[in-house]
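One structure is given below, represented as structure tokens, and several questions about it will come after.
All protein chains but one are shown at their positions in the complex.
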Amino acid sequence: MNNPLIEIKDLHVQFRVFEGILKVLDGVNLTLKFGEKVGLVGETSCGKSTIGKAITRLLYIPPAIITRGEILFEGKDILRMSQVEFRQIRKKISIIFQDPTAALNPFFTIGTQVQDVIRFAERSGKNTGKEDIRAHAIQALKEVLIPDPERALKSYPIQLSGGMRQRVCIAMALVRMNKLVIADEPVTSLDVTIQDQILRLLKELVEKYNTSIILISHNLAIVRELTNRVYIMYAGSIVEVAKTKDFFAHPLHPYSQGLLSVIPKLTGGGIGEGIYGSVPKYINPPKGCRFHPRCKQVMPICKEKKAPLFKVSEDHEVACFLFKNGV
Amino acid sequence: MKNNNINFEKLSSQTNRLARYWYKYSRNPLSVLGLIAIFIIVFMAISAPYLSPYPESAGPYVNIVEANQPPSFVHFFGTDLLGRDIFTRTIFGLRLSLLMGIVVLSLSAPLGVFAGLVAGYFRGRWISVLIMRIVDVFLAVPVLILALAVCSILPPDVFNAMIAVSIAWWAVYARLIYGVASSIKGEFYIQAAEVIGASTGHILFKEILINCLSPIFTKMSVDMAFVILIGSSLSFVGLGAQPPTPDLGSMVADGARFLPNHWWMAIFPACAIVIIVLALSLMGDGLRDMLGSEEV
Partner (left out) sequence: MLNNNILTVDQLKKYFIVNQGVLKAVDGVTFSVKNGEIFSIVGESGSGKSTVAYMIIGTYKPTTGKIIYREKYDISQGISKRPHKLKKEIQIVFQAPGTSLNPARNIKQILEVPIKIHNFSKTQSELNERVLELLEMVELSADYMYKYPSMLGGGEKQRVAIARALSVNPSFVLLDEPTSSLDVSVQAKIINMLIQFKKIFNLTYIFITHDLSLVRNIASRVAIMYLGKICEIAPVSEFFNNPLHPYTQILLSSIPVISHEEEALKPKRIMSMGEIPSPINLPPGCSFYSRCPKRMDICGIKDPEMLEIERGHVVRCNLYSK
């Protein structure tokens, strides 16, 4: 299918706090097609988690305010839907959170939690017997390579290690055979060897079930492993969109280039100097391009106007006036 | 020039902090109500001799002619069996209750907090075990019973009542601070202080205690209410302030005999107790919201 699964159009989100209004998301546009694996990359507080929460309507409105924009899921605007309607859509979307310990209820066994998810799923039509649900749960745990799933069903989250818990969360996310998975820093809190295993597992399962995935992370290397397209965010706006391969071969936006230069590389060569300055405060963001105070190639227009996404080639767009006329 | 800038930063940062605290406190209108009520009560208590219409009623005064008068414009809360103005006596009684609360907390809280700090920081060592066992003994007896026991040994007197309640009360603070201090002990900044070479005194008072202040103050405001209640209970049974000193508890006791005919003699002092206890509790709730402590 060529119609996009998710389309975010001109999303503006603000937060009301003690000091005033934080203007976080400043016109975000994002598309995701069926079966696509997209990465949303940015540093802390750039707004990437906010987008994830906006899609699943997990933002607390107040203090969050959506001032403009729409999010279309299969063509329908989910921001303005009623709760009842959205509940049907919710069944098609699942989230994998950063901290598996916090995502699992410590008072219930793994079995109870996984089976609960199955029971509330969309396809629970024919297989609703207790035995069927239990079999389904065991199958789900086997797929995420949990040894001895029978025993795992009876265990409590606290008895499992971090890697195991995250596998359970992945099982819960994929067991419903839904259309979209939003993974918010799914492997950041895990050890590096476990991280590797979980990433590979996620990739396999997503491809097997042809689910679309939005991978939110601040780790560019992880995004490179798992996605085929990547969005780079800075201070609430998308600054670059490209196919993953293209991006790492030719990063165009000054921020992207700066970011890639400071990642320590296995080939050695020291660590880059870093990007001058620091992330702007949302209470009073810079006028025009939000990156301009830190940009080495700043031009007068950058201080006045915010650059839209300019198309540089097929599937590669940059929000920078340097590329106003192509490369 | 540089110094001026720094002072400005200091001032604006502190003002900002206060503003933030007030913002959190005022989210709940009831807490603000409690705060206003406390201000009024404290103001009345301080200016009692000047504010009350019949200050002599607070002392040895008898006026049989005016006795047993119901509430009127002359005597707002009526008079008691000896002709003393109940409104005046209530204000003075509030004063005494507040004083009791302040004295008891000033004695018991520092002692309890100090014991708790030492026990918490040296957790696992013999000194901590010793302190907490003593605390356990004191906590095993209900506060009122312990206070009664102490009061019955000493001559009945308002000061002795205060001492009695203090003896019963310190252990509660010790237990609270023991918990907070032992959990703070494991934090990195305490280890950092040790590695830098800070003395134990510095760590106890300047690093750990500072982080205990929010549960302490919250607890103290709620405790005032309890202490006042216990003080009133003690004087209700005759073990606190002696006549003719006006005390809310003994006023209720004296007036209870005359219910329901001369209802004003008991009801007004009782209401005063309720109001001050309620106001303190509401203020305590607000403090808890403001300082963000969940342990109390």
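Chains here go by letter, A and B, matching the order in which they are written, and residues are numbered from 1 within each.
In the analysis below, a contact is a pair of C-beta atoms (placed from the backbone, for glycine too) under 8 Å apart; a residue touches a chain by one contact, two chains touch by 3 or more.
Since we're looking at a predicted model, the values are computed, not measured.
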item: Given A:Thr50, A:Ser94 or A:Gln195, the one touching the chain that is not displayed; value: A:Gln195
item: Contact with the hidden chain (one of B:Glu66, B:Asp80, B:Glu207 or B:Asp285); value: B:Glu207
item: Residue in contact with the excluded chain [from A:Arg16, A:Arg119 or A:Lys265]; value: A:Lys265
item: Among B:Glu56, B:Asp136 or B:Glu194, the residue in touch with the chain that has been omitted; value: B:Glu194
item: Footprint left on chain A by the chain that the document does not show; value: 43-44, 161-164, 191-197, 199, 218-222, 224-225, 248, 258-260, 262-275, 278
item: Absent-chain interface as seen on chain B, which is shown; value: 2, 5-6, 9-10, 13-14, 17, 187-189, 191-199, 202, 206-207, 210-211, 213
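The definition used in the following text is that only the chains that are shown with their structure count from here on.
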item: Distance from the mean Cα position of chain B to that of chain A, given in whole angstrom; value: 52
